[in-house]
Structures are given as C-alpha cells and as structure tokens.
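Following this message is one structure expressed as structure tokens.
Just one protein chain is left out here, and the rest sit where they should.
On to chain A.
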Amino acid sequence: MVRRISLAHGEGGELTHQLIQHLFIQSFGHQDQTQFDSAILQGPFENIAVTTDSFVVNPIFFPGGDIGKLAVTGTINDLAVSGAIPEVLTAGFIIEEGFPLPDLKKVVHSMAAEAEHAGVKVVAGDTKVVEKGSVDGLFINTTGIGRITGEHQLKPETIREGDAVMISGTIGDHGVSIMSARQELGLLNEVQSDCASLNHMIHKLMQEVKGIRIMRDPTRGGLATTLVELCEEFHCTVEVDELAIPIRDAVHGACDILGFDPLYLANEGKLVLIVDRASQQQALNLLNKHPLGTEAKVIGQVTAQGNTAGKLHVRTPIGTTRRLHRLSGMLLPRIC
C-alpha cells in the first residue's frame, strides 16, 4: 500500500517533524546550518544575488526530469545567468493531502541529487499540507542566493552592432517533453527535457571569455520571448537566422504536427548570450567542450543599437525578415 501525505503531516506536530527529519534533512544534509529558524550564511560577499521561483509543472515526472530537479535548476540558472555563483537554496513545499509519499521521496531525492551536482546547498525549507483539491499534487518554491565576484560583472550597456548572439544548444526540448507527457499525445515521447543546472558552464565561460554582454535562460515563452525582452530592455535589434538555430528533428516533428513554433517553446537548460564578436569563437569553443553546450551555435547578431532599435528579427529560409513578438497566448490563424 502506498503511503500518502495526510493533513497531519502539515500540522507542525510529530508527523511534520518526522517528515522534516527523515526526508528533508536527510536528503539535503547541512544539519549545522538548520539548527536555527533561519540559515546563517558566511561572508564576506562583494554582492549578493537573490532570486525566487515557484514550480507547478504538470505532470510532476516527465522524460528527463521532475518537479524537484526543475525547482533546483530553474533557480540556479536564474542566479547563474545574472552572473552570480549560486551558493544556497531554500525550498518550500505545498503538498496536496493524499499525495503519495514515495513520489514525494522521489522528488526530494532528485532535488538533493541535482543540488549536489550543482554544488549548491539546500539550507532552509518549509512544508505545508493543504486539503485535497486546493493544489494540484505538489508545488515547490525555491529561493536561491548567490554571490557575485568582480570578474562576474555583466555589462549589457556595452552591447553594440555586430555582437554575436549564441545559444548553448537545441531549443524546445523541455516544451515538447512536457507536452507529450501531459497530453498523452503519443509518438512524441522520444524527446527528453533539457532540464539542467548551467552554473558550472557559465562560471567557466565568465572566467575565460571577455566581452560577454548579457546572458539569459530562455524558459517560459521560449527563445523568441527571451530575445524580444532583451532587445527591448537594452535597446538593440537582433537578427537571428532561422536555419542556424539548433532544433532536434523530434522537436521539429512535434511542432510540425501540433502547429507550434519551436522558438516559443520552453527550455530549462539553455543559455542565450550576447558576446563581443571578437570573443565569439572562443566562447563557442568553450561551450562546445562542455557537455551541456556541445550543440551551441552562433544564431545571429546585433544589427542595431540605440533608441530606435529594440526589435527581434528572424531571417527566414526564403530570405524574408519576420519580426517576432512576445508569446501572445493566442494562436489564431491570420490567413483569411
């Protein structure tokens, strides 16, 4: 019989204590840091980066990962692309009454493994159990803290015409894997989520490559939405070459059937960066040597900079230029 989470697991009594002691602390370790109501971090840091994110993915287990791994990589990546070295995470769990305990264990173990792999400690946590129907299975919130050292300063204000735009690998993998897992579409399940912590790769990149202007992880809204936001925020126009963007055949195939544009599908282990053209080759070599960047490509360049700039253009295979906007949430045909 599968043991399930009951409301009592969240009442703060013995059951709560057992859950924390036997699952969370055992998995995440660091008992010395968890003796107080808050974890104490040891300094000194020049600058501290803090980020938080909530994860509500459905289904909780998907090809290439699960909600726990995602909760760790998502927050680590947010820190890493800001130029921070992730140090610690906190994790908050909101669990639906009746949630299978073995599943919770699987999730927590997967979080712990990913955190260890990324060299990040989970130092504080919280658990709430809510009545059946109040949440869908399991929600996780993670907060991440990282430090920023001198060499890790990004300088988006130095973006200029001719800078290279790069992506660390194939796009759309996570989006397709979730879709096929969720919708029981069948035949699409050969795609694995790319869910991964990018901090080590980014660290290497920042240490060795001069002229990295800005980095982002193109998660929700995909590469297109991420680049549109970059362009608007930093007043630059970027033109990417549709044919240069690495996309797996299986992702192409899925998009082909579903009528989606891979440029708008979520990624959970990809890095997009703008880098000085002079360092483009060095950055590419470095990425290609890293297991998470073997398929990294230069996909375009900054074509204008200044107040009138701020657009994302895609050069299509037939030579026309398409302007892309944010993911609109609406996929209505415009053909009459």
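Note that a contact is a pair of C-beta atoms (placed from the backbone, for glycine too) under 8 Å apart; a residue touches a chain by one contact, two chains touch by 3 or more; residues count from 1.
Everything below uses one rule, namely that contacts and distances are computed from a predicted model.
Chosen from "NADH-quinone oxidoreductase subunit H", "Carbamoyltransferase", "Amino acid ABC transporter permease" or "Cytochrome c oxidase subunit IV", the protein name that UniProt gives for the omitted chain reads "Carbamoyltransferase".
Set against the missing chain, the residues A:Gly133, A:Gly150 or A:Gly319 yield one that touches it, A:Gly319.
Against the chain not shown here, chain A presents residues 179, 183-188, 256-260, 313, 316, 318-323, 328, 330-336.
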